[in-house]
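Take this structure first; my questions come after.
Yeah, one chain of the complex is gone here, protein chain that is, but the others are all in their spots.
Right, chain A next:
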Amino acid sequence: MEAFLLGLQLVFNVETMLVIFAAAIFGVFVGAVPGLTATMAVALLVPITFYMDPTPAIAAIVTTSAMAIFAGDIPATYLNIPGTPSSAAYVADSHLLAHKGRARETLGMNLICSVFGGLFGTLVLVFVSPSLAEVALQFSSFEYFWLALLGLSCSIFISIGSRVKAFLSLMIGLLLSTVGLDMMSGAPRFTFGIPDLMGGINFIPVMIGMFALNELMLFYGSRNEGRELPSLSKDSVFKQAPKHIKAYWPNMIRGSSIGTLIGALPGAGADIAAWISYAVGKGRSKQKQAYGTGHIEGIVDASSANNSGISGAWVPALVFGIPGDSITAIVIGVLYMKGMNPGPTIFMDGTGLIYALFIVFFLANLIMLPIGYAAIKSAKVFILTPRKILMPIILCFCIVGAFSINNSITDVWIMLLIGFIASILARCDFPMAPAILGLVLGTTLENSFMSSMLKSNGDLLSFFSRPISAGLGALVILLWLSPLITMAYKKFKHNSQHKAPRIS
């Protein structure tokens, strides 16, 4: 109890509250500007948090990341450019709804689902984290391999349009992930003698190139103003929310649960949580065909998952010191900088820090409601600004944003090349999201495969020797075979329908 009171004291003071408020505004700004991601925002915060006490430092990171994940939905809805990769899974649905004059309604549901998902993930973090972390602790490279493969397979099977194109897009992402020094042998791969490429390709310039620069090139390539801007919708932010909540509350709970679980697994962050939740939601929905055509259900699924994934990622980070995603990887570095060792001992110290962190999580998600509402209301800034004014500003943000990752001009070149290739592929209806997922998960996939092979002396059957690994493997194989199974089922059904009249 004393530790809890100390925790309250650490949070409810002027400095920490001001930091939370400022971080929320910063998070909205970063998330709403295409090309600036939550990870980048947190990375940029690190030098500033260096001068803060531990509680406001962590509060700044938690609030910024939660707000940025939500705010990423704003450009996704209005401009079809996901503000962060976590919004990529449902960008098509959001944008199509905006074209129907339902932008605010969509963002209102995004906000509610984000707050719900964030609070759900926080409750899990507070009450269930030890047992969840125990499960995650049992995972080895075998399980991570299958998990990465499951995420990659989902990106092909849930994509809209040609699966061959989605597969080729994924291959591009995987190829980019192999650039740099090989983990096992240290051999440089596809580095072309450029020192900046030795450490691999950072996914942020790639994302800026694929989603922002590509969009800019398509805009300037069009003869007129491009696609019609969604009209200034005067729909209410929350008016339709009770109806949607009533219809899709199971999706909110399922999405939040999936998000928390996926987020708690190292290597799988909010973006993968959103993809998997979207895929699961689509698979279980009565309106499968409506997904990807401007359907709110998919948004509920994925939007709940990405924010709960943020909270979930902190579980292994705090309990075992294993980052759940790239944001918590940075956080672990910050905690070490502050002289605090993340791990089981952090729960035992009597300074109240762990309680302060839990309270910060609740506050960060609750403050999202008023600030997110204000952000939706003021999102018209994005719309009122004509695209001929907005697009040049976005291009400048892209250049500076790509440069600021490593303060390296190589990242600007990477953004440029990827943007150029992406614009060609986008003209030919190639989906971009599988490429991003391939880049993010490629390293996990390869490293977990290589580690597993080292452990098992190259025995491929070892991927099925552990129960969880075998289960995940079976799930992946089932997913791959699903088109064949569906085809066989349809054929069987068709044949039986034709045979039936003869019998009668």
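Heads up, the rule we're going with is that contacts are C-beta pairs under 8 Å (C-beta built on N, C-alpha and C of every residue); 3 or more make two chains touch, one makes a residue touch a chain; residues count from 1.
Heads up, the rule we're going with is that contacts and distances are computed from a predicted model.
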Next item on the list: Mind telling me which option in "Tripartite tricarboxylate transporter TctB family protein", "ATP synthase subunit b", "Sarcosine oxidase subunit beta" or "ATP-binding cassette domain-containing protein" is what UniProt lists for the chain we can't see?
Entry: "Tripartite tricarboxylate transporter TctB family protein"
Checklist line | Hidden partner chain, touching residue among A:14, A:389 or A:484 | finding: A:389
Checklist line | Residue among A:241, A:453 or A:470 that touches the chain left out of view | finding: A:453
Item checked: Residue, one of A:112, A:125, A:213 or A:364, that touches the chain absent here -> A:213
Margin query: I need the residue numbers on chain A that touch the omitted chain, in ascending order.
Written below: 44, 47, 162, 164-165, 167-168, 171, 174-175, 178, 182, 184-185, 187, 189-190, 213, 216-218, 220-223, 225, 386-389, 391-393, 395-397, 399-400, 403-404, 407, 409, 412-413, 415-416, 419-420, 423-425, 427-428, 442, 445-446, 449-450, 453-454, 457-458
